[in-house]
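The complex appears here minus one protein chain, its other protein chains still in place.
Each chain gets a letter, A and B, in the order it is written, and its residues are counted from 1.
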Amino acid sequence: MSAVVEAKGVMKWYGEVLGLNGFTASFNPGITGLVGPNGAGKSTLFKLLIGQLHANGGDLRLLGQDPWNNVELKRKIGYCPESNQLYGWLTGQAFVETLLRLDGMRADDARKTAEESLAFVGLTGAKDRPLRTYSRGMRQRAKLAQALAHAPELLILDEPLSGADPMARVQILRAISDFAKRGGHVIMSTHVLYEVERVTSNIVLIHNGKAIASGDLHAIRALIDEHPHAVRIATSKPRDLAQALTAMEHIVSVEFPAPETLLVRTRKPDAFYRELPEIVVDRNLDVHGLESPDDSLEAVFRYLVG
Amino acid sequence: MSISLPTYTRREIPLLGRRHRIWAIVVTGLRHEIRRPAAIFAVGVGTAITTIVSIVFVFFVLVGQPLELTFFYTPASNPAMLFFVTLMAAAVGAGLIADDLDSMALTLYLSRPLTSADYLTAKAAILATLTALIAVLPLVITPLLAALLGFSPWDVALEAVGISILLGLLLTVFFTSLALFLSSLTRRRAYAAAAVFAIVFGLLATATILSQTGSLNEPALLYLSPWDDYLAVARAAFGASGGTIDWAPALAILLGITVVAALATWVRMRAVEVVSG
Partner (left out) sequence: MTVLTIRYLLSTRRGLATLALSWIPLLLVSSLALARVPSFGILLFQSLMVPLFLQIVLIFVTLVNATSLIREEIDDNTLPYLLTRPVSKPTLALSKYAGYLVAAMVLLLPPVVVAYGVTAAYAGTGLGTDSEVLAGFLAATALAVIAYGALFFFLSVVLRKPLTVGLLIGFVWESVVGSLPGSVPKLSLIYYLQSVLKGMIPVGSLSGFATDVTAPVAATVLIVFAVIMVVLAAVMFQRMEFRQKA
């Protein structure tokens, strides 16, 4: 099957601010995680996909069609926005039912389908309460329910786990997985890698409005592992420790940026952390601080961006 | 091998008194509100129109005649002042509390050592400062200008300045209290703003029509209109003739509404719950 979303050189400006900067990527069938730090352009891309914004340049295709002012395409997509604001005065049931009526469903069918959809996300007990009384996790699930209710081909989820409590997260991720198992496609955005890892290994990395990597998560991680990983160690004998560490074949470099401080770069951080305690104990060294300035998604992107 | 944890020390920062906390809200609010285009328009144009009308009146109508105290009733009764004060109350006052309710900034205020009275005092000070620029400033500028140009003796002008300040403050506190009360009722400033206009001009229109000959012919109905109440007080203060209602009940009505609205706002703010989602 061809890509669900094809983007070629997509540009979007907000005045002088660049939302998307020549974004080029393909989103394959199945579940794809769109991963990037805050302000990377994830929400901008989603707004372009649902037709809320119009691209200033480039070509964007959703299920093979231009999404701008494309009414028929809306039948095939379900969108879960990032914002937690809902029609507070409607009950959960009325909320999903009303939106189903806008999809063109008859009243009776809309009512039954809304009930099923709310049951799918675990909101049966609260469906007759006004949305303004819902907790954050419940609102997330209500948003997911309205996105799923009309059986779309593609779900577009903008930060679906944001603000959700652990139980809600489990339910939301299970709903996404079940939807994908039934043949649906999902594009979900997040700035937290491990959330995506639980449901898919297929990701697109976005940074500063550009796609900087796409494909299998493990392949990307292996790519990152090729790049040196920095670890800062506070010790009273930095030179002794450095001498011991340089014996490891995966150590790339050792620096002394400050007194009693050692900065090590390693190609294999897992192996490094496994072997370090043994070295410290064997040589009776004193380590009173250990931190990794690279332990962040930002650092990952820095490696990839160069 | 040992690992030691960093130690933390807590800096003791002396907390300032309530007066300072209120002042912080006032300064922040004024800086924000004075930049609103509607506020700039109301203050700039409102002050200019009221002052210019008075000066034109002096130059072209009363040239050669010494200005007495009664003359200064004219700028005080300028309908443009009613419009611009109402505009200020709607443009700025309507959002002072409503915006905090909508954006849930109220939770930030409530989590500080501030009482509802402190909060309202600060908000009232913001609106009153801006409203006074329209209600007081032109009325003060006109007699001073007249005295400087030699059209009015200084003792008359200074008396007019004193009366103008009091009258302007009366109008200011009334509109401040009304606007804040309406703002506390909703989280959408638009509705509060529309309500300010509707109440002020609705009462004015109703009272004017009903009091006229051919209608109910009952001048006492003019007490329903805040603007007519203000005019009655201004007339008495400047010794101008005319008018059909007495200043004392008019003043009582204005002050009464001011106090009741302020109390209602305070009670409302103490009862408000900010539901976050």
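Everything below uses one rule, namely that a residue touches a chain if its C-beta (ideal position, glycine included) is under 8 Å from a C-beta of that chain, and two chains touch if they have at least 3 such contacts.
The shown structure was predicted, so the numbers you read here are calculated from the model rather than taken from an experiment.
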{"item": "Among A:Val5, A:Ile31 or A:Ile50, residue touching the chain not depicted", "value": "A:Ile50"}
{"item": "Option from B:Ala194, B:Ala220, B:Leu255 or B:Val272 whose C-beta touches the chain left out", "value": "B:Ala194"}
{"item": "Residue touching the undisplayed chain, where the options are B:Leu210, B:Leu251 or B:Val272", "value": "B:Leu210"}
{"item": "Hidden partner chain, residues of chain A it touches", "value": "14, 43, 47, 50-54, 69, 71-72, 74-75, 77-79, 81, 83, 85-87, 89, 98-99, 102-104, 146"}
{"item": "Hidden partner chain, residues of chain B it touches", "value": "38, 83, 90-91, 188-191, 193-195, 197-198, 201-202, 205-206, 209-210, 214-217"}
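The working rule: only the chains that are shown with their structure count from here on.
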{"item": "Between chain A and chain B, centroid-to-centroid distance (C-alpha), Å", "value": "51"}
